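One structure, pasted below without further comment.
Every protein chain except one is present and positioned as in the full complex.
Let's turn to chain A:
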Amino acid sequence: MSDVRNREAHDAAEKAATYEWGFTSDIEQEFAPKGLSEDTVRFISGKKNEPEWMLDWRLKAYRKWLEMRAPDWAKMQVPPIDYQDAYYYAAPKKKIELASLDELDPEIRRTYEKLGIPIEEQKVLAGVAGARKVAVDAVFDSVSVATTFREELKKAGVIFLSISEAIREYPEMIRKWLGKVVPMHDNYFATLNSAVFSDGTFVYIPEGVRCPMELSTYFRINAANTGQFERTLIVADRGSYVSYLEGCTAPMRDENQLHAAVVELVALDDAEIKYSTVQNWYPGDSEGKGGIYNFVTKRALCQGRNSKVSWTQVETGSAITWKYPSCVLAGEGSVGEFYSVALTNNRQQADTGTKMIHLGKNSRSTIVSKGISAGRSDNTYRGLVRVGPTAENVRNFTQCDSLLLGDQCGAHTVPYIEVRNPTAQIEHEATTSKISEDQLFYAMSRGLSQEDAVALIVNGFAREVLKQLPMEFAVEAQKLLGISLEGSVG
């Protein structure tokens, strides 16, 4: 008995050495009954005091989902998922509606402190003078537990709150936009999300407003056997600007957990949304046991003239990542950008990229993808550039670079280009390289340890993307790339 315990402790310590966000918080939680049925959907909707129309929408999605099949075209091996063997709702038992942040469960507060997420405004304010403020919506399993700086944002007219609250407080806006960019029947995982989405963030930036601070949502999965289905909706009205950041971590568990999010962005005339993600869900252990299945649908509608959406993602976590943040460039002169670093190590699999759908005249898009594969992982860039028949003078530039560490990993590039208008200018560049012995020795001969040398070279490789991130995030992302590769060389 004690041997087993020792071994467990040893294993846990070893794992914790490489994934420092893998702790579990001991919090009393309330769950939906295990499994998925119409009752589950009703339970979730009821927990959130949703109006009838919302429940109907969810049920419609659920019935649709029953008829659908999981996509199998990605270059991934996904073990069968038993959708009845999971919980679809987990929430801290303490009451959700807090009069102030002081009422927050201290254990949850400690969790976010450990993660380094500022959910206390005074802490942010007490920080270094001149430090930029970041407003945070903290989502813990299925519910939003804290949203900061609401008052200050309100003064600017910015709406920033959990989507559950938004459904109750701003029903017209939600009905107008929810499911408009990612339709309920879009794909298997998006449809599942539409049925059981638990929480997430709603942002509205009014006409002409430049959001006075960065907005961010921090997602934390804590409960075991629980799926997280968050839903984010951001609407940027005419001439507005917002920069939004998203971060995610989860405890280390031996079983897999499903994360199926939907993110919808809408940019009206001259509006700009900058959406940055640092995804660091638990990737599983070195043998591929455990880890998050990250099956996410993210899409932006650049509806207005000269609207712009920029996706930046740094993907280092998750056992399996299936994700294609996309832009529908409907507005004339609209701009879509996709900057991505996807790093896979050990047994991780990633199939990620973007879709740039050009419908508007003079619309432009830029795609820069940097894939880093190590261990026995598989890393695929999959991207689509489509130009519609009436979209004149479209321009796209795509660059896909892959970096390999070791000789047991895979890097794949699958670009699809569909052009139906002869005035389009499409450029595609791709490279594949390995970290060379020369580079490693050169850096080490100057005093860098092997791990630091690898981290430095990889960060250099990813620089074009990292420099798109807000500064605080860029620093975190740089460290993350180094940590995620520990033990991958030598």
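Going forward, contacts are C-beta pairs under 8 Å (C-beta built on N, C-alpha and C of every residue); 3 or more make two chains touch, one makes a residue touch a chain; residues count from 1.
We take it that contacts and distances are computed from a predicted model.
Novice: One chain isn't displayed here; going by UniProt, is it "ABC transporter permease", "3-isopropylmalate dehydratase small subunit", "Fe-S cluster assembly ATPase SufC" or "Heme exporter protein B"?
Specialist: "Fe-S cluster assembly ATPase SufC"
Novice: Can you tell me which of A:Gln399, A:Asn421 or A:Gln439 touches the chain that was removed from the display?
Specialist: Within the whole complex, the residue contacting the unshown chain is A:Gln439.
Novice: Which is it among A:Thr24, A:Thr390, A:Thr423 or A:Ser449 that touches the chain not included here?
Specialist: From the options A:Thr24, A:Thr390, A:Thr423 or A:Ser449, the contact with the absent chain belongs to A:Ser449.
Novice: One chain isn't shown here. Among A:Ile44, A:Leu161, A:Leu258 or A:Ile457, which residue touches it?
Specialist: A:Ile457
Novice: By the contact definition given up top, give the residues of chain A that touch the hidden chain.
Specialist: Residues of chain A in touch with the missing chain: 436-439, 441-450, 452-453, 456-457, 459-464.
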